[in-house]
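The structure under discussion appears below in the form of C-alpha coordinates.
A single protein chain has been omitted; all remaining protein chains appear in their positions.
Up next, chain A:
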Amino acid sequence: MTAASTLAVPGRTQPGAATRRTGPGLAGGRGGIWFVLPFMVVYAAFVLWPLLYGLGLSFFDTSLVRAESRFVGLANYALLFSDPEVWRTLGVTVLFTIGSTIPLVVIALAMALLVQTGVRGQWFWRFVYFAPFLLPVATVVLIWQWLFSGDFGLFNGILTGIGLPAVGWLTEPEIGLWSVVILTVWWTVGFNFLLYLAALQAIPAQLYEAAELDGAGGWRRLLSITLPLLNRTTGLVIVLQVLASLKLFDQAYILFKANGGPGGSATPILQYVYDTGFTDYRLGYASAISYVFFVLIVLIALVQARLTRRSEP
(Lines give C-alpha, C1' and ligand atoms only; values in the text may rest on other atoms or scores of the structure.)
Protein backbone atom coordinates (compact mmCIF):
# COMPACT_ATOMS: atom_id res chain seq x y z
CA MET A 1 0.00 0.00 0.00
CA THR A 2 2.70 2.41 1.06
CA ALA A 3 4.62 1.47 -2.00
CA ALA A 4 1.82 2.31 -4.38
CA SER A 5 1.22 5.73 -2.93
CA THR A 6 4.91 6.53 -2.83
CA LEU A 7 5.13 5.71 -6.49
CA ALA A 8 2.15 7.79 -7.44
CA VAL A 9 3.29 10.90 -5.62
CA PRO A 10 6.19 12.23 -7.74
CA GLY A 11 4.21 12.36 -10.95
CA ARG A 12 1.11 14.07 -9.70
CA THR A 13 1.84 16.64 -7.05
CA GLN A 14 3.27 19.85 -8.34
CA PRO A 15 3.94 21.98 -5.28
CA GLY A 16 3.98 25.22 -7.21
CA ALA A 17 3.34 28.88 -6.65
CA ALA A 18 -0.37 28.35 -7.19
CA THR A 19 -0.83 26.80 -3.76
CA ARG A 20 0.99 29.60 -2.02
CA ARG A 21 -0.98 32.33 -3.75
CA THR A 22 -4.40 31.17 -2.50
CA GLY A 23 -3.42 31.91 1.11
CA PRO A 24 -4.80 29.82 3.98
CA GLY A 25 -6.03 26.69 2.31
CA LEU A 26 -7.40 23.49 3.77
CA ALA A 27 -4.10 22.65 5.42
CA GLY A 28 -4.02 25.82 7.48
CA GLY A 29 -7.68 25.87 8.50
CA ARG A 30 -8.80 24.97 11.95
CA GLY A 31 -11.36 22.45 10.72
CA GLY A 32 -8.63 20.06 9.58
CA ILE A 33 -8.04 18.59 13.00
CA TRP A 34 -11.58 17.14 13.06
CA PHE A 35 -10.88 15.19 9.93
CA VAL A 36 -7.67 13.77 11.29
CA LEU A 37 -8.94 13.18 14.81
CA PRO A 38 -10.71 9.84 14.26
CA PHE A 39 -7.54 8.44 12.76
CA MET A 40 -5.36 9.96 15.45
CA VAL A 41 -7.49 8.46 18.22
CA VAL A 42 -7.27 4.99 16.73
CA TYR A 43 -3.58 5.44 15.97
CA ALA A 44 -2.85 6.60 19.51
CA ALA A 45 -4.89 3.84 21.11
CA PHE A 46 -3.62 0.96 19.00
CA VAL A 47 -0.11 2.03 17.96
CA LEU A 48 1.38 4.76 20.14
CA TRP A 49 0.01 3.57 23.50
CA PRO A 50 0.99 -0.10 23.02
CA LEU A 51 4.41 1.10 21.84
CA LEU A 52 4.98 3.04 25.05
CA TYR A 53 3.30 0.42 27.20
CA GLY A 54 5.55 -2.26 25.72
CA LEU A 55 8.61 -0.18 26.45
CA GLY A 56 7.42 0.18 30.04
CA LEU A 57 6.76 -3.57 30.29
CA SER A 58 10.34 -4.33 29.35
CA PHE A 59 11.48 -2.95 32.72
CA PHE A 60 9.15 -5.22 34.70
CA ASP A 61 9.01 -8.97 35.25
CA THR A 62 5.41 -8.90 34.05
CA SER A 63 3.78 -12.28 33.55
CA LEU A 64 0.68 -12.83 31.49
CA VAL A 65 -0.95 -14.89 34.20
CA ARG A 66 0.11 -13.16 37.42
CA ALA A 67 -1.50 -10.03 38.74
CA GLU A 68 1.49 -8.39 40.39
CA SER A 69 4.79 -7.53 38.71
CA ARG A 70 8.05 -6.13 40.02
CA PHE A 71 10.23 -3.39 38.58
CA VAL A 72 13.47 -5.09 37.55
CA GLY A 73 15.28 -2.22 35.90
CA LEU A 74 17.52 -3.40 33.12
CA ALA A 75 17.53 -7.04 34.23
CA ASN A 76 15.54 -8.15 31.16
CA TYR A 77 18.01 -6.42 28.88
CA ALA A 78 20.95 -7.89 30.75
CA LEU A 79 19.37 -11.34 30.43
CA LEU A 80 18.76 -11.12 26.72
CA PHE A 81 22.36 -10.24 25.95
CA SER A 82 23.39 -13.53 27.55
CA ASP A 83 20.49 -15.54 26.07
CA PRO A 84 21.94 -17.50 23.15
CA GLU A 85 18.44 -18.14 21.77
CA VAL A 86 17.94 -14.40 21.12
CA TRP A 87 21.06 -14.16 19.02
CA ARG A 88 20.49 -17.48 17.30
CA THR A 89 16.93 -16.55 16.25
CA LEU A 90 18.09 -13.07 15.25
CA GLY A 91 20.66 -14.81 13.06
CA VAL A 92 17.87 -16.87 11.47
CA THR A 93 15.90 -13.71 10.70
CA VAL A 94 18.95 -11.95 9.22
CA LEU A 95 19.87 -15.00 7.15
CA PHE A 96 16.32 -15.19 5.85
CA THR A 97 16.34 -11.49 5.03
CA ILE A 98 19.52 -11.77 2.98
CA GLY A 99 18.52 -15.07 1.43
CA SER A 100 15.06 -13.93 0.43
CA THR A 101 15.71 -10.31 -0.59
CA ILE A 102 18.18 -11.19 -3.31
CA PRO A 103 15.95 -13.63 -5.24
CA LEU A 104 12.87 -11.51 -4.57
CA VAL A 105 14.54 -8.55 -6.31
CA VAL A 106 16.36 -10.40 -9.07
CA ILE A 107 13.51 -12.72 -10.03
CA ALA A 108 10.95 -9.91 -9.89
CA LEU A 109 13.11 -7.84 -12.24
CA ALA A 110 13.64 -10.74 -14.61
CA MET A 111 9.92 -11.48 -14.70
CA ALA A 112 9.04 -7.84 -15.32
CA LEU A 113 11.59 -7.57 -18.13
CA LEU A 114 10.28 -10.72 -19.78
CA VAL A 115 6.70 -9.54 -19.61
CA GLN A 116 7.61 -6.04 -20.79
CA THR A 117 9.65 -7.20 -23.78
CA GLY A 118 6.55 -8.16 -25.61
CA VAL A 119 5.14 -11.51 -24.66
CA ARG A 120 1.64 -11.93 -25.97
CA GLY A 121 -1.19 -11.58 -23.46
CA GLN A 122 0.55 -9.32 -20.96
CA TRP A 123 -2.55 -9.20 -18.78
CA PHE A 124 -2.33 -12.95 -18.31
CA TRP A 125 1.25 -12.90 -17.06
CA ARG A 126 0.52 -9.94 -14.85
CA PHE A 127 -2.33 -11.90 -13.35
CA VAL A 128 -0.56 -15.21 -12.80
CA TYR A 129 2.58 -13.64 -11.36
CA PHE A 130 0.59 -11.51 -8.95
CA ALA A 131 -2.10 -14.06 -8.04
CA PRO A 132 -0.13 -15.91 -5.30
CA PHE A 133 0.38 -12.60 -3.48
CA LEU A 134 -3.37 -12.39 -2.99
CA LEU A 135 -3.61 -15.73 -1.19
CA PRO A 136 -3.81 -15.78 2.60
CA VAL A 137 -0.76 -17.14 4.31
CA ALA A 138 -2.52 -20.23 5.69
CA THR A 139 -3.56 -21.29 2.19
CA VAL A 140 -0.08 -20.75 0.80
CA VAL A 141 1.49 -22.81 3.55
CA LEU A 142 -1.05 -25.61 3.19
CA ILE A 143 -0.18 -25.94 -0.50
CA TRP A 144 3.54 -25.92 0.16
CA GLN A 145 3.34 -28.35 3.06
CA TRP A 146 2.16 -30.96 0.61
CA LEU A 147 4.67 -29.96 -2.06
CA PHE A 148 7.51 -30.21 0.48
CA SER A 149 6.23 -33.35 2.21
CA GLY A 150 9.09 -35.79 2.65
CA ASP A 151 7.63 -39.05 1.40
CA PHE A 152 4.55 -37.94 -0.52
CA GLY A 153 5.51 -34.50 -1.78
CA LEU A 154 5.56 -33.47 -5.43
CA PHE A 155 9.14 -32.19 -5.25
CA ASN A 156 10.55 -35.40 -3.85
CA GLY A 157 8.38 -37.34 -6.29
CA ILE A 158 10.05 -35.51 -9.17
CA LEU A 159 13.53 -35.80 -7.67
CA THR A 160 13.29 -39.54 -7.04
CA GLY A 161 11.56 -39.93 -10.42
CA ILE A 162 14.65 -38.66 -12.21
CA GLY A 163 16.94 -40.69 -10.00
CA LEU A 164 18.03 -38.01 -7.52
CA PRO A 165 17.91 -38.56 -3.75
CA ALA A 166 14.90 -37.17 -1.87
CA VAL A 167 15.42 -33.93 0.05
CA GLY A 168 14.11 -33.42 3.60
CA TRP A 169 12.56 -30.05 2.78
CA LEU A 170 10.90 -29.73 6.14
CA THR A 171 13.04 -32.12 8.17
CA GLU A 172 16.69 -31.26 7.52
CA PRO A 173 18.13 -28.49 9.67
CA GLU A 174 20.24 -27.10 6.81
CA ILE A 175 17.28 -26.94 4.45
CA GLY A 176 14.26 -25.94 6.57
CA LEU A 177 14.87 -22.19 6.33
CA TRP A 178 15.50 -22.35 2.58
CA SER A 179 12.14 -24.03 2.13
CA VAL A 180 10.64 -20.96 3.79
CA VAL A 181 12.64 -18.79 1.38
CA ILE A 182 11.34 -20.72 -1.66
CA LEU A 183 7.77 -20.49 -0.40
CA THR A 184 8.11 -16.78 0.32
CA VAL A 185 9.60 -16.03 -3.10
CA TRP A 186 6.71 -17.79 -4.84
CA TRP A 187 4.20 -16.07 -2.60
CA THR A 188 5.41 -12.46 -2.66
CA VAL A 189 7.51 -11.99 -5.78
CA GLY A 190 4.42 -10.73 -7.60
CA PHE A 191 4.37 -7.49 -5.63
CA ASN A 192 7.94 -6.56 -6.56
CA PHE A 193 7.21 -7.67 -10.10
CA LEU A 194 4.33 -5.22 -10.29
CA LEU A 195 6.49 -2.36 -8.99
CA TYR A 196 9.12 -3.14 -11.59
CA LEU A 197 6.58 -3.49 -14.38
CA ALA A 198 5.05 -0.11 -13.52
CA ALA A 199 8.50 1.47 -13.54
CA LEU A 200 9.34 -0.14 -16.88
CA GLN A 201 6.16 1.17 -18.43
CA ALA A 202 7.03 4.65 -17.20
CA ILE A 203 10.28 4.76 -19.20
CA PRO A 204 9.59 7.01 -22.22
CA ALA A 205 9.61 5.11 -25.51
CA GLN A 206 11.54 7.86 -27.28
CA LEU A 207 14.65 7.01 -25.26
CA TYR A 208 14.66 3.57 -26.80
CA GLU A 209 13.92 5.00 -30.26
CA ALA A 210 16.81 7.42 -29.99
CA ALA A 211 19.14 4.67 -28.82
CA GLU A 212 17.99 2.45 -31.65
CA LEU A 213 18.75 5.21 -34.16
CA ASP A 214 22.21 5.45 -32.65
CA GLY A 215 22.61 1.75 -33.33
CA ALA A 216 22.26 0.38 -29.79
CA GLY A 217 21.26 -3.32 -29.66
CA GLY A 218 18.91 -5.00 -27.19
CA TRP A 219 21.52 -5.69 -24.50
CA ARG A 220 23.00 -2.20 -24.79
CA ARG A 221 19.56 -0.66 -24.39
CA LEU A 222 18.91 -2.86 -21.33
CA LEU A 223 22.21 -2.01 -19.66
CA SER A 224 22.38 1.67 -20.55
CA ILE A 225 18.76 2.76 -20.45
CA THR A 226 16.50 0.32 -18.65
CA LEU A 227 18.58 -0.65 -15.65
CA PRO A 228 19.88 2.86 -14.81
CA LEU A 229 16.36 4.25 -15.05
CA LEU A 230 15.13 1.53 -12.69
CA ASN A 231 17.60 2.53 -9.98
CA ARG A 232 15.07 4.38 -7.89
CA THR A 233 12.60 1.51 -8.10
CA THR A 234 15.30 -0.98 -7.17
CA GLY A 235 16.12 1.12 -4.11
CA LEU A 236 12.48 1.19 -3.15
CA VAL A 237 11.98 -2.53 -3.75
CA ILE A 238 15.04 -3.40 -1.67
CA VAL A 239 13.94 -1.21 1.25
CA LEU A 240 10.43 -2.61 1.25
CA GLN A 241 11.68 -6.14 0.84
CA VAL A 242 14.23 -5.95 3.64
CA LEU A 243 11.59 -4.59 5.99
CA ALA A 244 9.09 -7.27 4.92
CA SER A 245 11.63 -10.07 5.27
CA LEU A 246 12.73 -8.93 8.73
CA LYS A 247 9.12 -9.38 9.77
CA LEU A 248 9.30 -13.12 9.02
CA PHE A 249 6.89 -14.93 11.31
CA ASP A 250 3.59 -16.28 9.99
CA GLN A 251 4.67 -18.49 7.11
CA ALA A 252 7.48 -20.09 9.14
CA TYR A 253 5.23 -20.46 12.18
CA ILE A 254 2.50 -22.24 10.23
CA LEU A 255 4.78 -24.24 7.94
CA PHE A 256 6.53 -25.85 10.88
CA LYS A 257 3.41 -26.00 13.06
CA ALA A 258 4.82 -23.59 15.63
CA ASN A 259 7.80 -25.81 16.40
CA GLY A 260 10.50 -23.65 14.85
CA GLY A 261 11.56 -26.06 12.14
CA PRO A 262 14.02 -28.96 12.23
CA GLY A 263 16.44 -28.35 15.06
CA GLY A 264 14.92 -24.90 15.50
CA SER A 265 16.61 -23.85 12.26
CA ALA A 266 13.63 -21.81 11.11
CA THR A 267 12.72 -19.95 14.29
CA PRO A 268 12.74 -16.23 13.50
CA ILE A 269 13.27 -13.79 16.34
CA LEU A 270 9.64 -12.69 16.18
CA GLN A 271 8.57 -16.25 16.92
CA TYR A 272 10.90 -16.28 19.90
CA VAL A 273 9.25 -13.07 21.09
CA TYR A 274 5.82 -14.62 20.57
CA ASP A 275 6.74 -17.86 22.33
CA THR A 276 8.36 -16.04 25.22
CA GLY A 277 5.48 -13.64 25.69
CA PHE A 278 2.38 -15.68 25.00
CA THR A 279 3.34 -19.32 25.39
CA ASP A 280 5.76 -18.89 28.29
CA TYR A 281 3.84 -15.89 29.69
CA ARG A 282 6.99 -13.75 30.08
CA LEU A 283 5.62 -10.47 28.72
CA GLY A 284 8.32 -8.29 30.28
CA TYR A 285 11.19 -10.25 28.83
CA ALA A 286 9.47 -10.59 25.44
CA SER A 287 9.02 -6.79 25.33
CA ALA A 288 12.70 -6.27 26.01
CA ILE A 289 13.66 -8.58 23.13
CA SER A 290 11.27 -6.88 20.75
CA TYR A 291 12.65 -3.47 21.67
CA VAL A 292 16.20 -4.52 20.96
CA PHE A 293 14.98 -5.88 17.61
CA PHE A 294 13.16 -2.61 17.01
CA VAL A 295 16.33 -0.61 17.61
CA LEU A 296 18.19 -2.85 15.16
CA ILE A 297 15.52 -2.27 12.50
CA VAL A 298 15.68 1.49 13.03
CA LEU A 299 19.46 1.33 12.63
CA ILE A 300 19.14 -0.64 9.41
CA ALA A 301 16.55 1.82 8.11
CA LEU A 302 18.83 4.76 8.92
CA VAL A 303 21.82 3.19 7.20
CA GLN A 304 19.69 2.41 4.19
CA ALA A 305 18.28 5.93 4.01
CA ARG A 306 21.84 7.25 4.20
CA LEU A 307 23.02 4.98 1.40
CA THR A 308 20.15 5.76 -0.94
CA ARG A 309 20.49 9.48 -0.36
CA ARG A 310 24.16 9.35 -1.21
CA SER A 311 23.66 7.34 -4.37
CA GLU A 312 21.08 9.71 -5.74
CA PRO A 313 22.23 12.59 -7.92
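Please note the rule applied: a contact is a pair of C-beta atoms (placed from the backbone, for glycine too) under 8 Å apart; a residue touches a chain by one contact, two chains touch by 3 or more; residues count from 1.
In this section, contacts and distances are computed from a predicted model.
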Hidden subunit of the complex - UniProt protein name among "Gas vesicle structural protein", "Succinyl-CoA synthetase, beta subunit", "Extracellular solute-binding protein" or "4Fe-4S dicluster domain-containing protein": "Extracellular solute-binding protein"
Absent-chain contact - pick from A:36, A:51 or A:64: A:64
Contact residue for the chain not shown (choose from A:173, A:204 or A:218): A:173
Interface residues of chain A (partner: the chain not displayed): 63-66, 79, 83, 149-152, 166, 168, 170-173, 257-260, 262-264, 275, 278-282, 285
